[in-house]
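Below is the structure I would like to discuss, written out as structure tokens.
With one protein chain held back, the other chains of the complex are shown just where they sit.
Up next is subunit A:
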Amino acid sequence: MKEFRLIDDVMPDVLPPDPGTVAEARARMRRVRRGRPHAWAGVLVAAAATVAVIGAVTLTPKLGDVPGPPRAAGPIAGDSVAIPLDRASAVPGDVRTDTEHSPPQRLIAAGSLAVSAYSIQHWETVSGDLKELRRTWYLYNPGTGAYEETAWQWLDVAPGLRLAAVLEGDLPSKRLGILDMSTRKVLTWIELGHPAAGLAWSPDGRRILATSYGEHPDRVELVAGDENQMKRFPSTRTGFSIVDVATRQTRFTALGPLTHLGGADGGPTNMNARQDLEWNLDGSLIWGPTDSHPDRVFYDLHGQPHATPPETYVEYSKESAVSPDGTRVITGRPLRVEERTSGKTVGRPRVLQLLAWADDDQLIGVGCAGECAYEHRNGLVLVSADGKKSTQLSGFRENDKVGRWEWLLTRR
């Protein structure tokens, strides 16, 4: 007879969980394991509301120019290329959906956010038991309004959806290209002294943060050829380059990875090999991801540890948790939107995750199909902060496996 059976029999039991509770618990774990945040940093949220042309910067696609500060563009001619800094396309209330196709074929956008690209992963055998997780990127083409396949192994899209930064050839790569998303032509190449495998445009669209690695960061080794057993390698992150796009001036700073044991002081850990660095919300600092608490560690632009700035992020994401007007905040369990000053609950949108604020009243999140019988059958939804209104933005992905499409959200 089982010991203490009397206690088990007599003491009150609990009802089984509802699917939403299970999905939320699982989603929290998934957020930690994500190697790359999907959404774009949100410092331009205030600017987005003004829909103003901030200015333009020229760059000439020749190497060896004398470095200089970005300058305002006059009429664009010859081989000069404007870095578009306007948010003219972010029309309030403009919502673009493509719920018929998964992955999407036509632009998905709401408020100041858009799906600027998506990627699909697959395992590629490098040699013997060595495999790499590779991505095929489908990048939005503003000319055709469609997502089109590219050959780049890594990319990031600049705010405004006109330019993309791409890495040439196999990762890590020593050449960074600036791609015109409409003509699909590389406007200029920038040589990186230290090969990179991760990219992030600064919130103002003027600089690129490239994270460097010694080896491909998405590489594993099969144990005795068994597809179900993979050994992961420790991170080989070496540091980062900050590239000033207008001048092509590049500065590398060494910055090693976190490890699964944490630092010497037992601080945050990260056992992921890919530890891409990101800009903070105003582009004055950078941060590296952890797989523990706190969810990120900050550095100044010279790679020195920096105190955590007073910014509130969506957990394990580069998105601001605070609404563009500063009045509301996305907060934790149960997932909800709160008034920042009073702490009063504004609403509890029925989604698996809230990814980012599209405008002052609406957020983009991950929603389940139907009644959420299977949480990995999910897609992008636009929800109101009070949780009362929901619009499906994309078709549903079928599962959580390698091979499903992964969105990249960018300020448009």
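Here, contacts are C-beta pairs under 8 Å (C-beta built on N, C-alpha and C of every residue); 3 or more make two chains touch, one makes a residue touch a chain; residues count from 1.
The rule is short, and it goes like this: contacts and distances are computed from a predicted model.
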Just go with whichever of "EfeO-type cupredoxin-like domain-containing protein", "RNA polymerase sigma factor", "NADH-quinone oxidoreductase subunit N" or "D-methionine transport system permease protein" UniProt uses as the name of the absent chain. "RNA polymerase sigma factor"
From A:29, A:151, A:307 or A:373, residue that would touch the chain that is not displayed: A:29
Considering the complete complex, of A:21, A:183 or A:308, the missing chain is touched by A:21
Residue, one of A:230, A:301 or A:369, that touches the chain absent here: A:230
Per the touch definition above, residue among A:101, A:260 or A:302 touching the missing chain: A:260
Contact with the hidden chain, among A:126, A:146, A:186 or A:271, goes to A:271
Logged for subunit A, residues touching the omitted partner chain are 2-14, 16-17, 21-22, 24-26, 28-29, 32-33, 221, 223, 228-234, 260, 269, 271-272, 291-292, 333, 400, 402
